[in-house]
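Sharing a structure here in structure tokens format.
The other protein chains are all here in position, but one chain of the complex has been omitted.
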Amino acid sequence: MTILYGATLAVIAAAGLLTLLRLVRGPLALDRIMALDVLVTMTIAATAVGAVARDDTTAIPVLVVLALLAFIGSVTAAHLVEKREGMR
Amino acid sequence: MNRRPSHPDRFSQGLRQVPMIVWLWLLWVLLWGATSAVVLVGGLLVAVGVVLLFPLPAVLPGGVPRPLRAGRLLVDLLTDLVKSGCTVAWQAVRHGRETPSAIVEVPLSVDSDLLIAAVARLTTMTPGTVVIEIDRRRKRLYVHALPVRDQRDIARRRSDVQAVERRVARAAGHHRGAEKPGPGPTRPDDTRRQSRGRES
Amino acid sequence: MLFLLAAYAAVAAAVPWWQPRLGRAVWAVAALVPLATVVWAGTRAASVLDGEEYRETLSWAPSLGLTVDLRLDPLALLMLWIVAGVGVMVLLYCRYYVEQDAARQAALLLAFAGAMTGLVLADNVFVLYVFWELTTVASFLLVAGRGEGEEERRAARQALLVTAAGGLVMLLGLVVLGQTAGTYRISAILADPPRGGAVSAAVVLVLIGVFAKSAQMPLHGWLPAAMVAPTPVSAYLHAAAMVKAGVYLVARLAPALAEVAPWRPMVLAVGLTTMVLAAWRALRATDLKLLLAYGTISELGLLVTLLGTGTRTAALAGVVMLLAHAAFKSALFLSVGILDHRAGTRDIRELSGLGRRMPALFAVTVLAAASMAGIPPLVGYLGKEAYFEAFLHGTRLDGHEQLTVVLVIGSALTVAYAARFVQGAFGGHPGEAAHRAERPEPGFVAPVAVLAGAGLALGVGYPGTAALATAYADVYPPGPDGPYKLSLWHGFTPVLGLSALTLTLGGLVHLGRRSLPALPRLPDVQRVFDRVVMGVGGLASAVTRRTQVGSLPLYLAVLLTTVVVVPGAALVAGAPPLGSPLPWWSPAEPFLAVVVLVASAAAVGTRHRLTGILLAGAVGYGVAGVFLVRGAPDLALTQFLVETMTLVVVVLVLRRMPARFSPGRTRPRVRLIRAAVAGAVGVFVTGFALVASAARTAPAISSGYARHMEEAGAENIVNAIIVDFRALDTLGEISVLLVAAAGVVSLVRVDGRRRANPSDAGQGGLFPTAHWDEPARTWLPGAHERPGGERSVLLEVATRLLFPSILVFSLFLLFSGHYRPGGGFAGGLVAAQAFVLRYLVGGRADLGAAVRVPAGVVAGVGLLLAAVVGLFPLVLGGTPLESAVVTLHPPVVGTVKFATSLFFDVGVYLLVVGVVLELLSAVGVSLGQEMATADDAKQGGPR
Amino acid sequence: MNMIDGTMALVVGGLFAIGFYLMLQRSLMRIVLGFILLGHGTNLLLLVAGGTPGRPPVPTGTTDASARTADPLPQAMALTAIVITFGLTAFLMALAYRSWRLSGHDEVHDDVEDRLIGTARERADAGPESGRDEAGPAPDRDDGGTAPGEAR
Amino acid sequence: MTGALPALPVLLPALGAGMSLLRLPRPVMRGLSIGVLTAVVACGTALLVLADRHGPQALHVGGWPAPLGITLVADRLSSLLLTVSALVALAVLLFAVGQGTAEDRRSSAVVFHPAYLVLVTGVSLAYLTGDLFNLFVAFEVMLAASYVLITLDADENRTRAGMTYTIVSLTSSLLFLSLVALVYAATGTVTLAQLGPRLAELPDGLRSALALLLLSVLGIKAAIVPLHFWLPDSYPTAPAPITAVFAALLTKVGVYALLRTQTLLFPRTGVWMVLACAAALTMIVGILGALAQDDLNRLLSFTLVSHIGFMLFGIALFDVQGLTGTILYVVHHIVVQAALFLVVGLTVRRTGTAALHRMATRPRPGPLAVTLFVVPALSLSGIPPLSGFVAKLALLRAGVAQGTPAAYVLAGTALLTSLLTLSAMTRVWMAAFMGRPPGRLEERPGEPSGTGRDRRGGTRLMLAAAAGMTTTGVAVAVCAGPLAGLGERAAEDLLHPREYRSAVLEGSQR
């Protein structure tokens, strides 16, 4: 099983790096917001796998927090983009 | 403009909050992962406390929910998700930069905020569709779809979304007007409202 | 003696209050104090002259060597009489002289007299210094007066700075002296004089102070300048008393230090040079006061020479001259004052014929001047005889003959300027009408007469003078020819010849003054002082302009460089082992490292505010990931929450700011420097961290926590540390949050008076479809107050459903914090996000509907609760912030066990919620209010 | 015993370098970003340099007692630091906003008073209204330089 | 109950800060703040007496023994400084209440009082804490409050100054936190009492690097040259009472922390050359800066920097006499510098300008204000018999007693600085207080007179506060004997912290 976990994590990490590339490259703020959102999703996934791999349940509240609240930041940022552009 | 919640007696108002309280209680117990008396009693207190301390309009679906239909909805949703995931993934791998797309107007027939929101939500999850704009008044969704190669794809996407809408309406026990299409092209007074809205 | 000082202080302090009632009589009252001093000293005189000493001690700060030791010995007695006696006369004189500011002048003069009294009585070097500087300050105040004239201010400042500079140097000398001697008591130092190199240094330092105070060349410039002061002040401070302080100190220390290396050469060289050169200057002065001032400097040079030589005869002569000078010089000054007061000028070229208009004044002035010139039988003559004797016969100094010649020249010049003074003040210019001047009242002249008469009395009654002087001089062994006795007539001796010679020479110089060759201009110290002051000012400007450039990046760069270089050098020099660090602890780390570093590097490149903050957010998520990987779920939880919260707050602020920040043209070189500094910090921190963690040998103290978890009633150690073990940290931290939020509130309120705009966002230019999204029914109570474009049916429905769930989750975190990751912070932040959501979706009105209590109150209650929980155990006799595990048995539930630190956590929870609410209301509301103006600024402003 | 590993040391160092590079700019927004990054850097440093990594210091629901527990104290300290950093970030942001509102930019410009050092003195020295009460003498004093009243 | 005493100066202001947010009426709020500060003064005094009689008073907060919990320790030094600081804080508060600028508007008052109380919390905590990380927290509390106060109702210029201040302080805080991390990494503890022995076991290079890093970090807070630039650019812009309390307390807390940590953690013998150089530089650069200024507040800020050098002088000597001198100097300087800033605040209010060259044409303050300026100004210059002289004397004696060339150089620099300070002070004196007919202090041209009685009452309160400070300064001089004794005992404690350690660690066997 350990190999499975390791491989899963590795794949997720690779995905994370790709996302990071999008985050850095943009080109729009919206792209970055999205990428950040995806990064959070991947964090959740990786954390879940990690929790199983390490047999450690302490990270569960972290998962709930991320799943429940991460969108607030994205929505706020998106609002900003809209206002900014709307005011142009 | 907005329908204010009517104020019958306290009791019935309290009754309307019961689903929320039950959900919150359940949430509490799930989070603790225990069913000891302390957790149960505490959870009830917390749930009631939160609802009382931060009063919000009650959330009631327009009809009686149908558990079976809801289950069906869930299954459909999951399959949709898998399908959509595959499609998009394939697009990403195969076409990438040259993925064609379109924005499709989808008239809806349900006339409830809750249901429209649910439809929009599910649509966003279905394969290759993202809701770009919601016209609540005239019950329309504008959906960015991908991949869309021709006019037929557009029609198919439209009917896909409407199918989701039907399923949702059924799951919520909501039949009225399910087949009735949304209002036709713009009425003059609407235009006025819109322009006013723009000025404000 | 202490009571004398107290009397001076008390009366000086009281005089300003008395003055309005007493009028001019206040001077008489003031004069009573020095009079009492004279009398008191008189009663003690006999026994003191017999060798008995009076001592008093008041403890001040003994561990610093500060003990108010007072001692009355012959020298002190002599000085006391001078100070108090002249003081009485000056004060009485002031009754006629001073026209305005009488209260201030009287108080200051009296305070000065007190300080002088203390100075001469002090038997502790530091106490002496205290009074020394007090006289300096009093002089400053008296010279400056009300400071209305530029000249006065300048002169006062010069006097103050020069003498204070000398004083400071002297202080160092005194400290060294005391340190070497092992005591700060003057009598003890005298009894057992220290020796050694340090003492030589001390001597130099002390003498510099003395020279400054007694206006010895080249530090004399302040004294002529100070002549702008009212004449009584000049008479008292700058002739009779204050300038004598230096002389007094020389006299005081010479018995102990005269044999120490540089003492005698310094004293003789400086003293004699001053005597001659200043006398020369006096001859050239046309202002009578200035003439007297240079005369004073000259005499002070003589006095320093005599008293500093360290032989019995010289000391005897010095004491006599001290007395003589006090009497005649103050008399002369006072008489100039009368002339000035009545004639309106004191310029020799303008005065004429006053001798006839004021015969009495003329007479006493001539008497005083004669004493100055050393004409028998006045006391000046007595002194002159003695000092010629001292240098001609009484010493075995090398080159005493040459010294005598110098003395003769100096004395001759003294005679000359004395003559010039009398001639200039009272003589008539041929063909010029007598200067119109009112005749002074007898009371005005009386003090002058008394002082001039004193010169006569001391001369004629020379046995008395001798008794007084010998008592001091006897500390030295008698000269080779036995003890010299003061007398008006020693027979026809070479000394008598020298006296006559000086008189003759002086007379000749005076008569031939017009045909004197134009002598070379003397070095002008005045200019030196100005140059020094200007130079210091220029230096100050230059240094400050170079260092204090006002540029924050530069400051930070300097700061960081210092921080890196100073400890870094030590680190490199010590070269402790780096250890052998693992490449990584968990394979996830390199991945997270890439995320963190790439995102942060990208943040450097962006000019877009939002992009920057998003990238910073990514860094935060990466760091939180590290926290998770390294077994810190609590941290990760908080970090994630804080990250979102930061994003929200920053974005809310950014709403009103331009999308990009101006790039700021930075030269490549500057950028390179910045990068180098920053890079150095990075390297430094990396290296330091490696070295530090490699050096650990002792176990971490935190292993102790696990053992106490039962007591703390918790399972989550981190949470227990936060709310219980180290609750004080947390208290501080929530205070920071609270006050930062308050700061935000005050900062964003740029114009607090502006009326609130009812709508949160009234700007136009929304996308035309914006208002389509408005829900049909109310989901959030306040949302309908938002304009259409701000709403979204999806969001509102979701918010309605999520809000209670988030709150329940936050409460779960709060209550479960003792057992698993969570706690008051995390809970509070989660709840705060629920409110953020309400604000975001429903707007301000909806937030108001959700929370009906002012945000500040919520936060305040939070801090209050935490503090009360901290203090409550005191009521039960416990320790502050102590927690107890409480077990309750309520019905139904069974057993409830919790630690009271839970309440602390609740306080934290409330505070966090309150703080975020406050931030929201501040950032949201104020920004909304000011949008109109912000738009204006955008259009017309510099952007 | 090495507690910090190479990767983390590098990350911390990198965050410090980048953070301080940003702090050294004039734009307040960059400074805020720098501060945020530095906050992350220090928190990370606190955790990784101070603490032994291991299992979370929380009951994990498993019985693997052999595993080493992470040092909880640096965690608590870092937690405190995180919250403080958050509060101060908000404050700094508000400061940037205020600066922008008041001056139209959010850059930290040089101190004007500092630029005026020296000039103010000269102004004071030469100013007609001010008495020549300055330490340095006025220029017209240079040629004279004699004591008051003294014959020239 | 006395056992809990060390916690009160921290908890009471925190409590007050919480309460002051509860929308209280303004008089109640003022009363609350004044009451809390009075209580802190009382606690400080009581602690001082206890600590002097019975040795360090340690309080294990929360009942947890030292390495686990945080211990508050009130020894002679900390309780002495706590008392003096609280006293100054109280006087400045009265001044601020009288002046009303800080709380003219209700909205500002809502911020001012909590921030001020939090500031006091931080200061008290910094003095009392026996824990390195808690010291960091204390600094943060104090600084966060100071950021708020310095930018309260700030205009453009003050905002800019506030930025400089905030950003530099934040940098120093970050560095401090890094230091805590490094210290913990190397030793595994943050309890000061435990750190000394553990640090002693470290390799020399690391140990001295840590000591120097600590010095640099605290040096920023204490404004040691060349880490001082921020101070003269930021302090002078704030309203008088705020500048006063900053000048009096914040840098001194830095000096205190330096004193505490260097003696407790890195004991050494002989002159500490690095610090000696810094001290000399600080004195000279600071005072030259003061001489170059035309702005009154800036001038005073530079003297503040300069006189920090005196305190470093004593620390650099690192013996009982030197530390005694430093302690005396700190006490003296807290009081005197606050008094000066307050009086200058009054003067600036009266003349309407802080620029010396403009003051010549403005009405000058009355005799009382002049006296209130002159006494502390002379005291600052070290003119006897005022407190500055006593403190300076103690330092000089210490320097001479040590007798090394470095000590002599320092002593000479100190004297030169005294002289230049005197020069700067007389310049101010003449420009601001001399040469013009006096005006009445109550009126200020160009300012709406407001309700007359209220204003006069306010001015009286301000004068009273300034007079109180000046009197305290004189009292420091009068009580120099007991103070010097106390300072010497405190210095002994610092150099031989066995008692301190045992007081902190006594319960650790539990």
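Note that the chains take the letters A, B, C, D and E in the order they are written out, and that residue 1 is the start of every chain.
Here is the rule we go by: contacts are C-beta pairs under 8 Å (C-beta built on N, C-alpha and C of every residue); 3 or more make two chains touch, one makes a residue touch a chain.
Note that contacts and distances are computed from a predicted model.
Candidate names were "Branched-chain amino acid transport system ATP-binding protein", "Putative acyl-CoA dehydrogenase", "Monovalent cation/H(+) antiporter subunit G" or "Cytochrome c biogenesis heme-transporting ATPase CcmA", and the UniProt protein name of the unshown chain is "Monovalent cation/H(+) antiporter subunit G".
Among B:16, B:72, B:121 or B:137, only B:121 touches the chain left out of the display. The missing chain, though absent from the display, is touched by one residue of C:605, C:699 or C:877; that residue is C:605. Although one chain is hidden here, its contacts on chain C can still be listed: residues 605-608, 610-611, 659, 765, 767-770, 773, 792, 794-795, 798, 801-802. Summarising the interface, chain B meets the missing chain with residues 27, 30-31, 33-34, 81-82, 84-85, 88-89, 91-93, 96-105, 120-122, 124-125, 127-128, 130-134, 142, 144, 146, 148-151, 153-154, 185-186, 191, 194-195, 198.
Mapped onto chain A, contacts with the missing chain fall at residues 1, 4-5, 7-9, 11-12, 14-16, 18-19, 21-22, 25-35, 37-38, 41-42, 44-45, 48-49, 51-52, 57, 60, 63-64, 67-68, 70-71, 74-75, 78-79, 81-82, 85-86.
What we mean here is this: only the chains that are shown with their structure count from here on.
Each step here moves to a touching chain, and the least such steps from chain A to chain D number 1. Closest chain to the protein centre (all Cα atoms averaged), using per-chain Cα means: E. The chain with its Cα centroid farthest from the Cα centroid of chain E is B.
A separation of 20 Å divides the Cα centre of chain D from that of chain E. One finds 24 Å separating the Cα centroids of chain A and chain B. Chain B has residues 31 in contact with two or more other chains. For chain C, the set of residues that touch two or more other chains comprises 150, 153, 533, 536-537, 541, 544-545, 548, 550, 552, 556, 560, 615, 629, 633, 685, 689, 692-693, 696, 700-702, 705, 725-726, 729, 732-733, 736, 739-740, 743, 747, 766, 770, 789, 805, 809, 816, 820-821. Pairs of chains meeting the touch criterion are A-C, A-D, B-C, C-D, C-E, D-E.
Chain D makes touch with chain C in their complex at residues 1-30, 32-33, 36-37, 40-41, 43-45, 47-59, 69-73, 75-80, 82-91, 93-98, 100-102, 104-108, 110-115, 117-118, 121, 131-137, 141-142, 145-151. Partner chain E is touched in their complex by these residues of chain D: 3-4, 16, 23, 28, 31, 35, 38-39, 41-42, 45-46, 49-50, 73-74, 77, 80-81, 84, 87-88, 91-92, 95, 98-99, 102-103, 108-109, 111-114, 116-118, 120-121, 123-124, 127, 129-131, 133-135. By the touch criterion given at the top, residues 54-58 of chain A touch chain D in their complex.
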